[in-house]
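Contents: one structure, followed by commentary.
Yeah, one chain of the complex is gone here, protein chain that is, but the others are all in their spots.
Showing chain A:
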Amino acid sequence: MKHFLRMFVQVCLYFYCKCLWRCLKFVVRKLTGRCELQRICYNTKPGAARTMKIEASLRGSKSKRLQTSVSVHPDAIEKTIDDIMELKRINPDINPQLGVSLQACLLQIVGYRNLVAEVEKLRREPYDSENPQHEEMLLKLWKCLKPNSPLKARISKQWCEIGFQGDDPKTDFRGMGLLGLYNLVYFAEWDTGIAQQVLSDSLQPKYSQFSKAEWEKKKFDKAIGYSFAIVGINITDLAYNLLVSGALKTHFYNVAPEAPTLTHFQQTFCYLMHEFHKFWIEEDPLDIMEFNRVREKFHKRILKQLQNPEMALCPHFAASE
(Lines give C-alpha, C1' and ligand atoms only; values in the text may rest on other atoms or scores of the structure.)
Protein backbone atom coordinates (compact mmCIF):
# COMPACT_ATOMS: atom_id res chain seq x y z
CA MET A 1 0.00 0.00 0.00
CA LYS A 2 2.87 2.36 0.93
CA HIS A 3 4.52 1.67 -2.42
CA PHE A 4 1.31 2.35 -4.30
CA LEU A 5 0.83 5.68 -2.52
CA ARG A 6 4.43 6.68 -3.25
CA MET A 7 3.95 5.86 -6.91
CA PHE A 8 0.68 7.83 -6.98
CA VAL A 9 2.38 10.91 -5.48
CA GLN A 10 5.18 10.67 -8.05
CA VAL A 11 2.66 10.47 -10.92
CA CYS A 12 0.82 13.52 -9.58
CA LEU A 13 4.05 15.51 -9.25
CA TYR A 14 4.94 14.59 -12.82
CA PHE A 15 1.63 15.94 -14.14
CA TYR A 16 2.00 19.07 -12.02
CA CYS A 17 5.46 19.72 -13.42
CA LYS A 18 4.46 19.15 -16.99
CA CYS A 19 1.03 20.77 -17.24
CA LEU A 20 -0.20 22.69 -14.21
CA TRP A 21 3.03 24.62 -13.72
CA ARG A 22 2.95 25.96 -17.26
CA CYS A 23 -0.69 26.98 -16.84
CA LEU A 24 0.27 28.75 -13.63
CA LYS A 25 3.09 30.65 -15.37
CA PHE A 26 0.72 31.67 -18.19
CA VAL A 27 -1.82 33.03 -15.71
CA VAL A 28 0.79 34.96 -13.71
CA ARG A 29 2.22 36.45 -16.89
CA LYS A 30 -1.19 37.71 -17.91
CA LEU A 31 -1.82 39.13 -14.45
CA THR A 32 1.51 40.88 -13.93
CA GLY A 33 2.30 41.67 -17.56
CA ARG A 34 5.80 40.25 -17.07
CA CYS A 35 7.34 36.94 -18.09
CA GLU A 36 9.16 34.76 -15.55
CA LEU A 37 12.60 36.10 -16.44
CA GLN A 38 11.43 39.67 -15.86
CA ARG A 39 9.77 38.77 -12.57
CA ILE A 40 12.98 37.13 -11.33
CA CYS A 41 15.19 40.07 -12.31
CA TYR A 42 12.87 42.61 -10.70
CA ASN A 43 12.18 40.69 -7.52
CA THR A 44 15.59 39.20 -6.69
CA LYS A 45 18.73 41.19 -6.00
CA PRO A 46 21.91 40.29 -7.92
CA GLY A 47 23.71 37.25 -6.60
CA ALA A 48 23.47 33.49 -6.52
CA ALA A 49 19.72 33.43 -5.81
CA ARG A 50 18.97 35.42 -8.93
CA THR A 51 21.39 33.61 -11.22
CA MET A 52 20.21 30.18 -10.08
CA LYS A 53 16.55 31.10 -10.62
CA ILE A 54 17.32 32.43 -14.10
CA GLU A 55 19.24 29.24 -14.87
CA ALA A 56 16.35 27.06 -13.71
CA SER A 57 13.89 29.13 -15.71
CA LEU A 58 15.94 28.91 -18.91
CA ARG A 59 16.58 25.18 -18.56
CA GLY A 60 12.92 24.45 -17.89
CA SER A 61 11.68 26.56 -20.78
CA LYS A 62 9.66 24.97 -23.55
CA SER A 63 11.58 27.02 -26.12
CA LYS A 64 14.68 25.29 -27.49
CA ARG A 65 16.43 28.64 -27.91
CA LEU A 66 16.07 29.39 -24.22
CA GLN A 67 17.05 25.87 -23.18
CA THR A 68 20.28 26.01 -25.16
CA SER A 69 21.15 29.53 -24.06
CA VAL A 70 22.80 28.15 -20.92
CA SER A 71 25.46 26.43 -22.98
CA VAL A 72 26.42 29.04 -25.55
CA HIS A 73 29.94 30.31 -26.11
CA PRO A 74 30.78 33.41 -24.02
CA ASP A 75 31.23 35.49 -27.18
CA ALA A 76 27.69 34.67 -28.29
CA ILE A 77 26.05 35.90 -25.09
CA GLU A 78 25.05 39.34 -26.36
CA LYS A 79 23.33 37.90 -29.41
CA THR A 80 21.63 35.28 -27.19
CA ILE A 81 20.23 38.01 -24.93
CA ASP A 82 18.85 39.84 -27.96
CA ASP A 83 17.22 36.62 -29.13
CA ILE A 84 15.67 35.98 -25.73
CA MET A 85 14.28 39.51 -25.49
CA GLU A 86 12.81 39.14 -28.96
CA LEU A 87 11.31 35.72 -28.19
CA LYS A 88 9.70 37.00 -25.02
CA ARG A 89 8.54 40.15 -26.81
CA ILE A 90 10.28 42.45 -24.36
CA ASN A 91 11.09 45.94 -25.57
CA PRO A 92 14.72 46.74 -24.62
CA ASP A 93 14.03 50.49 -24.63
CA ILE A 94 11.38 50.15 -21.94
CA ASN A 95 13.37 47.53 -20.00
CA PRO A 96 17.04 48.52 -20.36
CA GLN A 97 18.08 47.01 -17.02
CA LEU A 98 16.70 43.59 -17.94
CA GLY A 99 19.21 43.05 -20.73
CA VAL A 100 22.09 43.99 -18.45
CA SER A 101 20.87 41.72 -15.65
CA LEU A 102 20.29 38.79 -17.99
CA GLN A 103 23.73 39.25 -19.50
CA ALA A 104 25.40 39.23 -16.08
CA CYS A 105 23.54 36.04 -15.13
CA LEU A 106 24.28 34.30 -18.39
CA LEU A 107 27.99 35.17 -18.14
CA GLN A 108 28.11 33.46 -14.75
CA ILE A 109 26.07 30.45 -15.89
CA VAL A 110 28.14 29.87 -18.99
CA GLY A 111 31.35 30.63 -17.09
CA TYR A 112 30.57 27.94 -14.50
CA ARG A 113 30.02 25.36 -17.24
CA ASN A 114 33.30 26.28 -18.88
CA LEU A 115 35.10 26.12 -15.55
CA VAL A 116 33.80 22.58 -15.04
CA ALA A 117 35.18 21.64 -18.47
CA GLU A 118 38.54 23.30 -17.74
CA VAL A 119 38.89 21.60 -14.35
CA GLU A 120 37.95 18.24 -15.87
CA LYS A 121 40.61 18.65 -18.56
CA LEU A 122 43.25 19.35 -15.91
CA ARG A 123 42.11 16.40 -13.86
CA ARG A 124 42.34 14.02 -16.79
CA GLU A 125 45.93 15.03 -17.54
CA PRO A 126 48.17 12.54 -15.74
CA TYR A 127 51.37 13.63 -14.07
CA ASP A 128 54.27 12.94 -16.44
CA SER A 129 57.82 12.74 -15.05
CA GLU A 130 59.17 13.28 -18.57
CA ASN A 131 57.43 16.65 -18.83
CA PRO A 132 59.76 19.43 -17.64
CA GLN A 133 56.84 21.74 -16.73
CA HIS A 134 55.30 19.11 -14.45
CA GLU A 135 58.66 18.43 -12.81
CA GLU A 136 59.22 22.16 -12.33
CA MET A 137 55.85 22.50 -10.57
CA LEU A 138 56.62 19.59 -8.29
CA LEU A 139 59.97 21.07 -7.30
CA LYS A 140 58.31 24.46 -6.78
CA LEU A 141 55.92 22.78 -4.33
CA TRP A 142 58.88 21.54 -2.31
CA LYS A 143 60.62 24.92 -2.38
CA CYS A 144 57.51 26.79 -1.20
CA LEU A 145 56.79 24.39 1.65
CA LYS A 146 60.35 23.68 2.73
CA PRO A 147 62.41 26.72 1.71
CA ASN A 148 65.17 25.96 4.20
CA SER A 149 65.57 22.31 3.38
CA PRO A 150 66.96 21.43 -0.07
CA LEU A 151 65.66 18.32 -1.82
CA LYS A 152 68.48 15.77 -1.99
CA ALA A 153 67.14 13.82 -4.98
CA ARG A 154 64.06 13.70 -7.18
CA ILE A 155 63.26 10.20 -5.89
CA SER A 156 63.74 10.27 -2.15
CA LYS A 157 62.04 9.51 1.13
CA GLN A 158 62.07 13.27 1.81
CA TRP A 159 58.77 13.57 -0.05
CA CYS A 160 57.12 11.87 2.93
CA GLU A 161 57.99 14.98 4.96
CA ILE A 162 55.38 16.92 3.02
CA GLY A 163 52.93 14.06 3.12
CA PHE A 164 53.41 11.99 -0.02
CA GLN A 165 53.13 8.25 0.38
CA GLY A 166 56.35 7.05 -1.17
CA ASP A 167 59.62 8.26 -2.64
CA ASP A 168 58.03 9.36 -5.93
CA PRO A 169 55.00 11.70 -5.64
CA LYS A 170 53.94 10.76 -9.18
CA THR A 171 51.90 7.76 -8.01
CA ASP A 172 49.92 9.85 -5.51
CA PHE A 173 48.46 12.07 -8.22
CA ARG A 174 46.26 9.27 -9.56
CA GLY A 175 42.62 10.16 -9.78
CA MET A 176 43.08 13.92 -9.71
CA GLY A 177 46.00 14.18 -12.14
CA LEU A 178 47.56 17.60 -12.63
CA LEU A 179 44.63 19.28 -10.88
CA GLY A 180 45.90 17.89 -7.58
CA LEU A 181 49.37 19.30 -8.15
CA TYR A 182 48.12 22.69 -9.39
CA ASN A 183 45.98 23.15 -6.28
CA LEU A 184 48.78 22.19 -3.89
CA VAL A 185 51.22 24.55 -5.61
CA TYR A 186 48.69 27.41 -5.59
CA PHE A 187 48.12 26.86 -1.88
CA ALA A 188 51.85 26.75 -1.15
CA GLU A 189 52.66 29.70 -3.37
CA TRP A 190 49.85 32.18 -2.66
CA ASP A 191 48.81 31.21 0.85
CA THR A 192 52.29 30.26 2.01
CA GLY A 193 51.82 31.25 5.64
CA ILE A 194 48.75 29.07 6.11
CA ALA A 195 50.16 26.21 4.04
CA GLN A 196 53.34 26.04 6.09
CA GLN A 197 51.29 26.27 9.28
CA VAL A 198 49.07 23.36 8.21
CA LEU A 199 52.14 21.34 7.25
CA SER A 200 53.87 22.06 10.51
CA ASP A 201 50.73 21.21 12.52
CA SER A 202 50.37 17.93 10.68
CA LEU A 203 53.81 16.89 11.88
CA GLN A 204 53.30 17.93 15.51
CA PRO A 205 52.99 15.36 18.25
CA LYS A 206 49.57 14.95 19.75
CA TYR A 207 50.29 16.03 23.29
CA SER A 208 46.65 16.13 24.37
CA GLN A 209 46.48 12.52 25.50
CA PHE A 210 49.98 11.60 26.57
CA SER A 211 52.89 13.22 28.35
CA LYS A 212 56.06 13.77 26.33
CA ALA A 213 57.86 10.89 28.03
CA GLU A 214 55.04 8.48 27.20
CA TRP A 215 55.00 9.63 23.59
CA GLU A 216 58.68 8.86 23.16
CA LYS A 217 58.13 5.32 24.43
CA LYS A 218 55.21 4.44 22.20
CA LYS A 219 55.98 3.87 18.55
CA PHE A 220 53.09 5.93 17.15
CA ASP A 221 53.35 8.46 14.39
CA LYS A 222 54.49 11.49 16.28
CA ALA A 223 51.81 13.45 14.56
CA ILE A 224 48.19 14.40 14.65
CA GLY A 225 47.84 11.73 12.02
CA TYR A 226 47.89 13.70 8.81
CA SER A 227 49.73 13.54 5.50
CA PHE A 228 49.70 17.04 4.05
CA ALA A 229 49.95 16.23 0.34
CA ILE A 230 47.62 13.22 0.41
CA VAL A 231 45.01 15.18 2.36
CA GLY A 232 45.47 17.99 -0.17
CA ILE A 233 44.73 15.63 -3.03
CA ASN A 234 41.68 14.32 -1.20
CA ILE A 235 40.42 17.88 -0.66
CA THR A 236 40.95 18.52 -4.38
CA ASP A 237 38.68 15.50 -4.92
CA LEU A 238 36.13 17.06 -2.57
CA ALA A 239 36.30 20.44 -4.30
CA TYR A 240 36.06 18.76 -7.70
CA ASN A 241 32.93 16.87 -6.65
CA LEU A 242 31.37 20.05 -5.25
CA LEU A 243 32.08 21.83 -8.54
CA VAL A 244 30.82 19.11 -10.86
CA SER A 245 27.67 18.44 -8.86
CA GLY A 246 26.79 22.14 -9.07
CA ALA A 247 26.97 22.67 -5.30
CA LEU A 248 29.59 25.41 -5.75
CA LYS A 249 27.21 27.51 -7.86
CA THR A 250 25.97 29.29 -4.74
CA HIS A 251 29.51 30.28 -3.82
CA PHE A 252 30.75 31.23 -7.31
CA TYR A 253 27.63 33.13 -8.35
CA ASN A 254 28.02 35.22 -5.19
CA VAL A 255 31.77 35.72 -5.36
CA ALA A 256 32.59 36.03 -9.07
CA PRO A 257 30.85 39.06 -10.62
CA GLU A 258 31.43 37.65 -14.09
CA ALA A 259 32.57 34.21 -15.21
CA PRO A 260 34.15 32.07 -12.48
CA THR A 261 37.74 31.11 -13.34
CA LEU A 262 40.30 28.49 -12.37
CA THR A 263 41.83 30.96 -9.94
CA HIS A 264 38.49 31.18 -8.10
CA PHE A 265 38.47 27.39 -7.91
CA GLN A 266 42.01 27.30 -6.54
CA GLN A 267 41.16 29.95 -3.96
CA THR A 268 38.19 27.83 -2.92
CA PHE A 269 40.58 24.91 -2.55
CA CYS A 270 42.82 26.94 -0.25
CA TYR A 271 39.81 27.86 1.86
CA LEU A 272 38.67 24.22 2.05
CA MET A 273 42.18 23.03 3.03
CA HIS A 274 42.37 25.55 5.86
CA GLU A 275 38.83 24.81 7.06
CA PHE A 276 39.37 21.06 6.90
CA HIS A 277 42.54 21.39 8.94
CA LYS A 278 40.69 23.34 11.64
CA PHE A 279 37.84 20.81 11.49
CA TRP A 280 40.27 17.90 11.89
CA ILE A 281 41.77 19.43 15.00
CA GLU A 282 38.28 20.14 16.37
CA GLU A 283 37.16 16.54 15.76
CA ASP A 284 40.35 15.27 17.39
CA PRO A 285 40.25 11.81 15.76
CA LEU A 286 42.42 9.01 17.14
CA ASP A 287 44.56 8.77 14.01
CA ILE A 288 44.62 8.89 10.21
CA MET A 289 42.37 5.81 9.96
CA GLU A 290 39.40 8.04 10.76
CA PHE A 291 40.13 10.25 7.78
CA ASN A 292 37.19 9.16 5.60
CA ARG A 293 34.69 9.56 8.43
CA VAL A 294 35.95 13.08 9.20
CA ARG A 295 36.08 13.99 5.50
CA GLU A 296 32.49 12.88 4.98
CA LYS A 297 31.32 14.91 7.99
CA PHE A 298 33.18 17.95 6.64
CA HIS A 299 31.66 17.42 3.18
CA LYS A 300 28.15 17.39 4.67
CA ARG A 301 28.89 20.57 6.59
CA ILE A 302 30.05 22.40 3.46
CA LEU A 303 27.03 21.15 1.49
CA LYS A 304 24.72 22.47 4.18
CA GLN A 305 26.45 25.86 4.10
CA LEU A 306 26.13 25.98 0.31
CA GLN A 307 22.38 25.44 0.51
CA ASN A 308 22.03 29.00 1.71
CA PRO A 309 21.76 31.14 -1.46
CA GLU A 310 23.51 34.05 0.26
CA MET A 311 26.56 31.92 1.07
CA ALA A 312 30.02 32.89 -0.11
CA LEU A 313 32.58 30.50 1.38
CA CYS A 314 35.59 32.81 1.13
CA PRO A 315 34.45 36.24 -0.03
CA HIS A 316 37.70 37.99 0.74
CA PHE A 317 40.59 35.83 -0.26
CA ALA A 318 43.63 37.57 1.17
CA ALA A 319 46.22 35.97 -1.07
CA SER A 320 44.66 37.35 -4.23
CA GLU A 321 45.31 40.94 -3.20
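To be clear about the criterion, a residue touches a chain if its C-beta (ideal position, glycine included) is under 8 Å from a C-beta of that chain, and two chains touch if they have at least 3 such contacts; residues count from 1.
In this text, contacts and distances are computed from a predicted model.
This complex has a chain not shown, and the name its UniProt record holds, of "ADP-ribosylation factor-like protein 15", "Acyl-coenzyme A oxidase", "dolichyl-diphosphooligosaccharide--protein glycotransferase" or "Sorting nexin", is "ADP-ribosylation factor-like protein 15". In the complete complex, the hidden chain is touched by one of A:162, A:195, A:230 or A:273, namely A:230.
Which of A:123, A:251 or A:274 touches the hidden chain is settled by the complete complex: it is A:123. Of the listed positions A:165, A:197 or A:263, the one in contact with the omitted chain in the full complex is A:165.
On the side of chain A, the interface with the absent chain consists of residues 1-4, 6-7, 123, 160, 165-166, 171-172, 174-176, 180, 221, 227, 230-231, 233-234, 236-237, 240, 287-293, using the contact rule stated above.
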